[in-house]
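As you look at this complex, bear in mind that one protein chain is not there, while each of the others sits in place.
After this line comes chain A, so read on.
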Amino acid sequence: MTYFILQILPYISVAVLTIGLLYRLGRWASGRIVHNITLTPAPTTQTGAVVDIAAEAILFKSLFKADKTLWTGSWIMHMSLFAILGGHVMGIGLLGLQFYYIGLTSAETSEYLSNLLGTSMGIVVLLGLLYLLYRRMAINEVKMISAPSDYLHLLMLIAIITAGNLMRFVPEWGIHYEPVRDYVAHLLTFSAVTPEMEVMHKPVFVIHLLLVQVLMMYLPFSKLLHIPGMFAHRWIINRPYVEPAPGMPGVTVGGSGHNVSGGHSASGEVQ
């Protein structure tokens, strides 16, 4: 079983995630943007629109204006989750020496900082998730519109994070960066995982990895599609819009009609 989870399932889960996402994105792309449903006030340039979308993606601007409590919980949850994903790349890829490589600290301090960040973010994201779960059960409106899967997504993430945190806090359940790097290298080079490798003997690591792979496989078939969906939808409603030229023909002050004859489109168009 461990062998299946570590050696075979990763290829399956990555394939399902990739093909599933391509299937979903392809479906979206085959739909048209039929009408101009730009939400105003809209920026007048493409750059302005990109800045707007970035502010939404990074700062959750709309949510901040609408619901401060939810914003606090969800922003903290998403940002720490994002930091953790980055931390996995740094920790496993660079063995936690990232701060040393960019010349900020000594090698020991870098590893210490890496561990400290990973541990603290693990706690923060767990708190964020617990808040979201509490909110879903405590606020009547949210409870009314929730389907069973809405709870399951949260519970799944909580389980993954808990397994990860256990590896941080219980040394004998944990695993160092090096063996994991070796394991990932084996996967990437399509070489066989051998029984004596340390990853084969760390049950919590195996559970952690299993849960992550299950999540990867159902991501394209769940509301977790909101990750690409947000960009795809904001691309439709957060667009630049240029107002048509004002001024009426025959009026001597200001508009003498020159603006009018120059207006080629019946409506605003992006320059």
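Throughout what follows, contacts are C-beta pairs under 8 Å (C-beta built on N, C-alpha and C of every residue); 3 or more make two chains touch, one makes a residue touch a chain; residues count from 1.
Throughout what follows, contacts and distances are computed from a predicted model.
Its UniProt record calls the unshown chain "Fe-S oxidoreductase", which is the correct pick from "Heme exporter protein D", "Fe-S oxidoreductase", "RNA polymerase sigma-70 factor" or "Dipeptide ABC transporter ATP-binding protein".
Remark: the omitted chain is touched by one listed residue; of A:42, A:130 or A:184 this is A:42. Of the candidate positions A:67, A:108 or A:178, contact with the unshown chain belongs to A:67.
Against the chain not displayed here, chain A makes contact via residues 24, 27-42, 56, 60, 62-63, 65-67, 70, 74, 139, 141-142, 144-150, 152, 221-223, 225-226, 229-230, 232-234, 236-238, 241, 243-255, 257, 260-261, 263-268.
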